[in-house]
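Just one protein chain is left out here, and the rest sit where they should.
Our next item is chain A:
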Amino acid sequence: MRLTVCLLLVMLSLCCYQANAIVCPAVISDITSFLFLNDNLVKLEVGKYNPPPEAVAAKLKIKKCTDQISPGKRVSLKESWRA
């Protein structure tokens, strides 16, 4: 029994270590939509988190600026963060 518990704790700690190295897929999806999709699709994407309205408004406000960056440079941004 004690050995089983110890093994379980070691396995869980390894799982947690991996969790700290793997970005939540929802965050990756959010970054992609923020960089490449229009405002309505971004609103749809973030809606599932049920965020406060002011949080969504802030995101869209900043997006108005990042949308001015050329699409090619936005691709290089996304590629850099995948490194």
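Note that in this section a contact is a pair of C-beta atoms (placed from the backbone, for glycine too) under 8 Å apart; a residue touches a chain by one contact, two chains touch by 3 or more; residues count from 1.
As a working rule, contacts and distances are computed from a predicted model.
Set against the options "Large ribosomal subunit protein bL19m", "Secretoglobin family 2A member 1", "Cytochrome c oxidase subunit 2" or "Exosome complex component CSL4", the UniProt name belonging to the omitted chain is "Secretoglobin family 2A member 1".
Think of the hidden chain as still there; on chain A it touches residues 5, 8-9, 12-13, 15-16, 18-27, 30, 46, 48-52, 54-59, 61-62, 65-66, 68-69, 72-74, 76-77, 79-81, 83.
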